[in-house]
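Apart from one protein chain that is not included, each protein chain of the complex appears where it belongs.
Coming up: chain A.
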Amino acid sequence: MKTVDIVERIEGEAKLVCQWNKEKISDVKIQFLNFRGFEFILKDKPALDALVYTPRICGICGQAHLKATVEALENIYKNHNEELILTKKAKLLREIGLNIEIIDSHIKWFYMFIMPDIVKFSQNNLAEYTPLKGKKWLEASMIASETIKSLALIGGQWPHTSYMIPGGVMSDPTLLDLISMQNYMDQAIIFFENSLVGIKLDNYLDFKKSEDLYKVKGDLKDFITISFENEFEKIGKSYNRHLVLGDSLSFEKGKINRKLTKNISYENIEELTLNSFDIDKSKISKEAYTWSKTALYSNNFYETGPLSRAIVQNRDFVNDIHRKYKDSMFTRILARMDELGFLLFKTKELIKQIDINEDSFIKPKVSLSDFKYGFGQSAVEACRGSLYHDIEIENGIISKYDVITPTVWNLGPGIEDKLSTSQKAIIGTDSLAKAKLILRSFDVCSVCTTH
């Protein structure tokens, strides 16, 4: 038997094509059927223009794309041994911007994309989570709007800001701006404490063992209860291989394939198109079924995202849950909400570290157009996982721009006999509704995937 279903509420649309055998999914194809062609559009544009183009790849993680672009451009300087000074303030403002975007996204993802489907598995009437009119949905939407204002204060607006530039950032927040940002963070923390986990953030952050799950109250408790009632801790398991490409004040890079390695080299990244459509018709293989490409690290599929970040970083609570329930759908979703608490605390600390007397920007001694040829790479941790940008320029003009988004790592097509991370997680599931939830647990972004 074959079923074809559509997955909405993921930023764009995905098509889920399942093969069934003995009432279990025996094969699955995840199709992304929308394409814009950013890599073609970026070609032949002045290098700095990329700072305005790439945030438009995604309406949810535009900050991440902006930061990836600016750091890839700065990497060009580094590869020329050309010194480029970045003040601590500039670094902080970039990372704070990105963190706020992740915070905003995690709140919305849980309430708008996860809970409406999860509550269908509950015996209780949880109408409060109903999209567009449920009390909890509206409250989450409001707090996300409030939180993102703290990014607007340094970025100008959200979505689609472009305040970063090689050498620093354009914005120069005042003390009043910083205090306002703290206030917005505090509101988000109050929401986290009162609504999501029902306990103080400090107490939550002290959790070390999986048994601490039972201390969680609030909306997250609803999720935990429904999960254990329906054995969500047993489904959605994949290779349990994890990858974190980005390195920052908030996250550490590394990979786990049986054991943890902190040594990451971009040279091990490979992008393949065996099952992907191509704009050049002559290159389309018969097997092509999606606009997404396939991303591999050291010839293997890896999962990327908050779960990977938490265990590469050795955060105790998630680590212990992961030890017990592996990379299940339950662990994956819980890790994302745990990261929300972690980032609220971390980001507030980072805001405190800003010295307003420092410069926001120090002009590079040479311009990108002074380089006859240049190349640069960068990776940042976006809300959904590792985002990788790879750029080549000639006389200041982009000659190649390649983007690998988190969803490509997690949900791109498998190749030959290898299943992708999400395919492996879905195969063996006994219902379409669960399969869709597993898909959602990766925090899918269709528009990013195909860019």
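Operating definition for what follows: a residue touches a chain if its C-beta (ideal position, glycine included) is under 8 Å from a C-beta of that chain, and two chains touch if they have at least 3 such contacts; residues count from 1.
The rule is simple: contacts and distances are computed from a predicted model.
Asks: Which of "Circularly permuted type 2 ATP-grasp protein", "Nitric oxide reductase NorD protein", "ABC transporter permease" or "Hydrogenase" is the UniProt protein name of the chain not shown?
Replies: The missing chain's protein name, per its UniProt entry, is "Hydrogenase".
Asks: Which residue, A:4, A:260, A:274 or A:366, contacts the hidden chain when the whole complex is considered?
Replies: A:4
Asks: Any idea which of A:112, A:249 or A:272 touches the chain not displayed?
Replies: A:112
Asks: Touching the left-out chain: which of A:77, A:110, A:163 or A:317?
Replies: Residue touching the absent chain, from the options given: A:163.
Asks: Extract the touching residues of chain A with respect to the undisplayed chain.
Replies: 4-13, 15, 33-38, 40-41, 44-46, 48-49, 51-53, 56-60, 62, 108, 112, 116-117, 130-133, 138, 141-142, 144-145, 148-149, 152-163, 165, 167-168, 170-172, 279, 281, 359-363, 436, 447
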